[in-house]
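Yeah, one chain of the complex is gone here, protein chain that is, but the others are all in their spots.
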């Protein structure tokens, strides 16, 4: 089952548009140049994403956006993952835009139009989900969302940002200390909870996309690479390993996209956590199998597999690890079942 | 690597003797008859084991035994596992004989000659390792070993024995309540610790043997069974699954035998725990893969695979589970490393 | 699906089903259907379902169904599992034979077999596998030789579910061995056989846990009227293949069953006081995640089916996933409660558990073995991986000698 089959017509067109844009402006040469010069986010690519309307999709029309609901973007996130896009799209265009859209006031009035125009990078800090904040060093503004519902905004000069050596150089991370006072944006625990759900489900979509690319690269490679006079991909042990991986990647895609679409359902948080947890599993499997099936070439810097290997590892460790999410889900289930059975 | 290659000459001969005896007196028909009539232990087979000197091997010469050290019996235990022998050999001939041999006194004087003659079944209770006691319903005597070193003996009339529905009908289990006062045998925590090590290592040997049989049965079957005009065992996915299993079974055998030989080394307890933990892992893998590679026939009562499937599952859950042993080992390592690094 | 089914339609139907089930589902679980007494009780329950109009809600009304369409059928299944209603015993008939008859059967055949099938007055079993042909189904050797207006059948079938209690079998038989030698899928016929015919012997097959859910069926000069052929003579392979998608794919709604299983597992973890053991939480969480993922996939497939898409390419993916998940659920239970792993199901190991949890535990091992069997039956997971690698991923076939 392809992504195509999983989406309806509208979203399919949005994905095609995204794929087309990224195919032209975020190809391997572009990614290598970003690694070489040590800059992930570039105003150039960000502007192109903004020009096509992808960055402003969730911003209300009166603030310069398209006023779409998040569900439209699940396939777009998957595409961004497939292309290893080195931009804070989830953070700025999805999470920050959603938070500010839900909490009207001076901060939203100032920053939403800038986001919509592609003129501002806004990142979010989500408690335990972000011990390291992606793209914090590129941020014009950081939204700090506390579990109790308090949301405050900090401009770059109110932050102490210490970049760390992120495994994935195309997705920079930093430790952040809030040094200034910040500005109150609002106080709404439902908004914080919803943002958390969007972050989990959105990361799951990106991750499923990255895993899909690892699978695709592997299938392409083994279909061509010959050993012992036949394609490596005709050996049954190789085929079965690829098949098992395909199962996981396909199921991860189904869960991620549907979770992102379901953020506002009553069981949305559970589905998002499950989708992210499973996407992390699938990514770990994709990492191991893609490299093993490529053999030596996969270890070289020259070949591009490592871009997605690192993306998959980095995303799996972000916005909640599989282990942490599983535990939370299990605790919730235990409480539910114990309640039912003990009457 | 075969068991043969792993053992030295003396022990090889003992294994050949055991294999020969069991091949004649503990074959499939015998095992099926035991299942059908609901009796695992029989005086007949036990007498044969005793007549060959296997039951009295560890008993001192002056009490009617051969006075061997446990190391001689690692291969014998492996053979008993391969043959799914439904007798309390580990319990009576290894553990009880060792405990009584180490704690001279009236109980030992009474019971060791009976054990050596094949006239008594003596089982042991080892604290948390035996929430269910194997062969307790067949026992003439039970030795209760407390962690603090106290060892007491209880005759059958001093026990309340409640058989449970053991998964493996050829290795019966029971809950035991000590109803009488019992008799003091001795008080020696070193003996209890050594018995614990012997139990773990011995169970690992039995388990490695059972897993070896599952592997052997599977290899035999896939080499013969044809589908799509060729042996199933010529398909690479089947071959690789069998190879992975062979790795685990072979390594489990190496670890189990060497741990049993090393009970008196300073790191004996650690090696025994590791061997049992790994043998449990290998058995779980053997269980899954043997059945999957057999296909439907493996599920039938008529075919004999299930005898070893159940033996492997039952032994893996006895004398310490893989999970429990891993935790203990990890705690011990953490304490050691923390001590070293912190000075 | 002529008129679009709205969310409100689904919820209305769901409420109706829920109410009916609340009133009709037996308060105490039925004894296992693998023994005669339990089987008869299950059969009686199927009759009650039929009378309620719920035997096959997704079937067309002209055949006695409710034309419920996909989403209402899923709602039915979800409610059915959530209500803890008895295991269905006629799935082979309803979901394998039924659709075949509707597609390939003559009006006479439909009239003759479908009503009794639907009411569970007749229990059908599937006769595809043979001792020598499992994964390689087309290598089957049961012969049916033409003799006037009858076929004379000789051979053996195995793994016929409910075989010990079934009345009829729908079987694949070789009617043209000559054609089969050239291309093994040719010369096979799909034939319905009354198991009370002279020359039929049914032997229940004891399984690894001693239960007898399957049977072997032996045919010795069994005379079967030619009118019992479904589809064309010698072209039965295509008829049979039309059923296999159903077997591989989910019968939509089974995600609710797996969620029940995970809830049972949670209750066991709770009863064993493992609620604070992070390892137990991780393991419980792992299978819970799988059921959530599976549910997402079932809904995706349903959306695709409603849009008229084909599901064949995904049936193998779905089957590998759910069989592995089901195995993991029951295996996890055995491992987590493993101090007594050698006496799984023993109530003494859970002294404080409530009756429902004890009941789940008492059946745990049986369900574990059946979960294992699911990885073999309906096309082994190895065969599914071949299909996925070649048809979904487009990898090359293996060389044949």
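In this document, chain identifiers A, B and C correspond to the written order of the chains, with residue numbering beginning at 1 in each.
Heads up, the rule we're going with is that a residue touches a chain if its C-beta (ideal position, glycine included) is under 8 Å from a C-beta of that chain, and two chains touch if they have at least 3 such contacts.
Here the structure is a predicted model, which means the values were calculated and not measured.
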Displayed partners of the chain not shown (whole complex): A, B, C
Touching residue (missing chain; options B:244, B:264 or B:302): B:244
Residue of A:17, A:117, A:161 or A:313 in touch with the missing chain, whole complex considered: A:313
Residue of B:46, B:135, B:154 or B:278 touching the missing chain in the full complex: B:278
Residues in chain C touching the chain absent from view: 277-282, 398-401
Positions on chain A where the hidden chain makes contact: 131-132, 162, 164-168, 171, 173, 175, 227-230, 235-238, 288, 291-292, 295-296, 298-302, 305-306, 309-310, 313-314, 316-318, 321, 323-324
In chain B, positions touching the absent partner: 1, 5-6, 219, 222-223, 230-231, 233-236, 238-240, 242-244, 246-247, 250-252, 254-255, 258-259, 270-271, 274-275, 277-278, 281, 323, 325-331, 333-334, 336-338, 340-342
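Methods note: only the chains that are shown with their structure count from here on.
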A-C or B-C - the one linked by more C-beta pairs in contact: A-C
Remotest chain, chain B as reference, centres from CA atoms: A
Distance between the centres, which are taken as Cα means, of chain B and chain A, whole angstrom: 51
Chain C: positions in contact with at least two other chains: 382, 385, 398
Where chain A touches two or more other chains at once, by residue number: 235-236, 239-240
